[in-house]
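Remarks on the structure that follows.
The complex appears here minus one protein chain, its other protein chains still in place.
A, B and C are the chain letters, set down in written order, and residue numbers restart from 1 in every chain.
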Amino acid sequence: MTRHPVFSRIDANLATLLIGAVILWFAPAGLKSYGLYVISLWLVMSIAAMGLNLTLGYAGLKSLAQAAFLGIGAYTTALITAKGGIIGPGWSWPLAFVVSGAITFFAGVILGFPALRVKFHYLAFVTLSFATVMFLIFRNEQWLTGGVYGFSNIPRPSVMGSKLDNDLAFFRFVLVVTVLLSLAMWWMLRSPWGRAFTALRENPLRAASLGINLRAYTLLAFAIGSAYGGFAGALYAPLVEFIDPAPFAISASFVLLLTVVVGGQGYFLGPFLGAAFSYVLPEVLRATGGLYLLIYAALVLILLLITPQGIIGIVEKMRENRRQKAAQEQRNASKVMLEA
Amino acid sequence: MNAHVNLPASGPVLKVDGLKKHFGGIKAVDGVSFEVFEGEILGIIGPNGCGKSTLFNCILGQLQPTEGAVTLDGEAITGLFPAELNRRGVSRTFQLLQVFPNLTVRENLILAGQEHQGSMLSRLLGPKDAGLTAEAEKMIGFFNLGHLADSKAGGLSYGQQKLLDAAMAFMAGPRLVLLDEPAGGVNLTMLASLKERLEAINKEQGATFVVIEHNMDFVMSLCSRVVVMAEGKVLAIGTPAEIRANPAVIEAYLGH
Amino acid sequence: MDQFVQLILAGLATGAIYALAAIGFTLVWQTSQTINFAQGEFVMLPAILVLAAVKFLHAPLPVAVLMAVGGFLLLFGFGFKQYIVNPMARHGILPLAIATMALSILMKESAKDGFSAEAQQFPSLVPEGAIQLFGATLSLRDIAIFVVAVVAIVGLQLFVTRTKTGRMMQATAQNPTVARILGISTEKMILLTFLINAGLAILASFLISPVYLAKFSNGEVIGTAAFIAAIVGGFNQVRGALAGGFIVGLVDNLAAAYVSSAYRAAVPLVLLVLVILFKPEGLLGSKEERTV
Partner (left out) sequence: MKMSKRTALLGGVTLTLGLGLGAAMAQETVKVVGVIEMSGAGATAGTNYKNGAQMAVDEINAKGGILGKKIDFVVYDTQTNPGNTRAAVQRGVDEGAFAIFGPVFSGPISASMQIAQKAGVPQIVGGEAAGLTKQGVTTIFRTSLNQADAMPKLAEYFKNDVKANSVAVVWVNNDFGKGGRDAIIPELQKRGIKIAADIATESAQADFAADAIKVKSSNADAVFVYLNEEESARFLRAIKQQGYDKPIVGETTLLGAKVIELAGDAAEGAKGHVGLSVDAPNPLFAEFGKKFQAKFNYKSDHNGIKGYSGMYMLKHVAEKTGKLDKEAWLKYAHGAIIRTKDEPGILIDSKFDANGDVDRESFLAEVKKGQQVITGTLPPVNKF
């Protein structure tokens, strides 16, 4: 049997992921706290974007609530791990991680139900409303979340009895979690589920006629995508060590949407590129002084004008051109075969 | 090919009984009844707007019938969702092209069969092809798509997509296949090969077909029996020879 | 009771502004499938341009207004369509929507860095003062906002339904393919809707800036309100956007007073979610046909 491009592409995704992980493990040795903070943030936001990429990029469901899920995860983690943690410092973070994922998973299921009834901009609106309500809860329910004053002194997790107060150690911890979550996502996307999600996006009616349970896959896409937001939140809280409602506002959900689109929706590596663009590039541009947001916005515009499919779209366009050429030759050949 | 008219002793695979679908005052389907038996190819013909497509959509759960019943092997399936029907062995092809353009031909075929394999969980944890590669390769070979197996379906020609669409309908080893204008827009050479493939797969899989078609020659040579519809009602049912000789049919087709 | 009347009247004035923004939003969506996330910034910028022309070019106010109107129509009516929407339209709704998001940052930051980070007074065309109505105090400014907005909207509606160009525009919005077959220059009609959108934004800008003050960040609130109002109205109906604007303005004011000021922002949204779940085509919109 011949090698199929799609299957080999998935393998290339895996290879890039693993090679990238090894490089990242060693690369930041010379970085100071700030650099480590920025690349840790990059990975954390990549996880959140990966979730949104599943919901939006693969399954085609427009969600404007990813930052709210990030917030649910972050606050859950803060509550579980703060002040020595509920079950001692060693196990509090793993518990928080699991609970954050579970809560956001079920919130995603609930939010997914409207997705069964309404499509398109109404779905965006329903998720937008959810995000607004969550933001207001974070801000107003001071007894629980610390309200506008925020939640401070969130501890870093401990691994085998030692707390990851060292920024490099914490970065590597984030890296390991990111790789594990990416592997799980990679596996899922190449499994029959991944194909079903794509089918859901491309043609739900046809998908239904092939026995694909639209209801189950829609809810799953929403729930798993949301859970990745929650997982990212479980890392965000100890990374910043302080949370308040601001990073979970509507505008933050829009930035995540931008991240996924700029990176390349529906591509496995898109969220990593997008998050580098959305969260690392502004840090680099900050050196250009007061105009950096202007420059950033102009870059987004130019990039989208050049390649509306996102950064990965450039690569994909070249591959597609090559494939089209090959396909054309094959078509010519096939005509001869059929007519013969 | 239309020789095995001798009907089997067992009950019908599909039974449509007094099916009605009204849109406000318009009676698109108005009391249609017929039966389809094991292994046969039943054609449904009729002039445009006679209610063929609405009938199909009612049988397939895309529309809720106003009245009447549909049974599959004696079990009521009236108004079941398309996905549920498919999992019970009813599959279909589409009048307009409905393949997944960004998946390859092989992936389209695997997708068409995967939901019939195992459980949700086993589909997540099991192999990525859901154990269907061999089956897909067989179908690819059968429909002469071998050289295109790794091309994206969106890049195929119209006729090739039509073949793929049909191949997808057969992936899960269906009990009953409803084909919506399989010959529409397909050129003559391709048409012969399509007809031959359909006949072969009908024999090989033992599946039962219902075909909606405009192309009379295609229907008359492919089908063992034909239902003629007009204005939402059944005008006649019979073998192609009987239909050709039926004055009401001639009237409906040629009388104006 | 007079508190209630007062809230209703204030809500109508705010709602009129939202309606202006939402109508432009809807028009642009209808003709070119553009979700303009920069709509709020479209309303923010014209006032800033006027002030900038006065400050930097020392233009007298009427000249500055003319310059701002001309410049804005050119840049954000014609230019927006030509250089952002046209190249991206065929790549789907989302990349274009994200591009407008970038545009909104660009407009906001340009206004801040190029003009001022501070709020500025904007001259009012209407004198200060108030009248008493149903026991409630009603400012002349609110009345003027309401009247001007309603006149503009009624004028637009008359234009669309009573003139040949208007009907051609509507035909383009409803079915561009058929319109093209009928010999309508759809390109020109689409441009016209973009110009009308820019014009409505200018009007809204001049009406509210005296009250809200001219500031680079003003678009955030208005943009969201316009988006919500357009959805309430069904997204594809000018009449719907009009009603949507008023509903959002009213519900917002009543919610602030009677429900909870801390959860004020959520009340209209939650109400509307319920509406959407039970009437997915919006309050006045028509069902989008499902094609098999």
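Following the convention adopted for this analysis, contacts are C-beta pairs under 8 Å (C-beta built on N, C-alpha and C of every residue); 3 or more make two chains touch, one makes a residue touch a chain.
Bear in mind the structure is a predicted one, so any value in this text is a computation, not a measurement.
Across the complete structure, the visible chains that the omitted chain touches are A, C.
From the options C:Leu66, C:Ala117 or C:Leu133, the residue with contact to the chain not on display is C:Ala117. For the chain left out of this panel, the touching residue among C:Phe72, C:Tyr212 or C:Phe246 is C:Tyr212. Looking at chain A, the residues touching the absent chain are 8-9, 12-13, 15-16, 19-20, 23-24, 27-28, 30-35, 37-39, 41, 139-140, 147-150, 152-153, 236, 240-244, 246-247, 269, 272-273, 276, 280, 283-284, 286, 289-290, 292-293, 311-312, 315, 318-319.
Although one chain is hidden here, its contacts on chain C can still be listed: residues 2-3, 6-7, 10-11, 13-14, 109, 112, 116-121, 128, 130, 137, 139, 141-142, 208, 211-213, 215-218, 220-222, 252-254, 256-257, 261-262, 264-265.
In the analysis below, only the chains that are shown with their structure count from here on.
Between the Cα centres of chain A and chain B there is a gap of 41 Å.
Separation between the centroids of chain A and chain C, computed from CA atoms only, is 33 Å.
Here the CA centre of chain B is 50 Å from the CA centre of chain C. Contacts with at least two other chains are made by residues 292 of chain C.
The set of chain A residues that touch two or more partner chains comprises 205.
Remark: chain A residues 56, 62, 114, 117-118, 121-122, 125-126, 128-129, 132-133, 136, 139-140, 205, 250-251, 254, 257-258, 261-262, 265, 290-291, 293-294, 296-298, 300-301, 304-305, 308-310 touch chain C in the complex. For chain C in complex with chain A, the touching residues are 35, 37, 84, 87-88, 91-92, 94-96, 98-99, 101-103, 105-106, 109-110, 113, 220, 224, 228, 231, 235, 262-263, 265-266, 269-270, 272-273, 276-277, 280, 292.
Residues 1-2, 4-6, 188, 190-193, 195-196, 198-199, 202-203, 205-206, 208-214, 216, 323-324, 327, 330-331, 333-334, 337-339 of chain A are the ones touching chain B in the complex.
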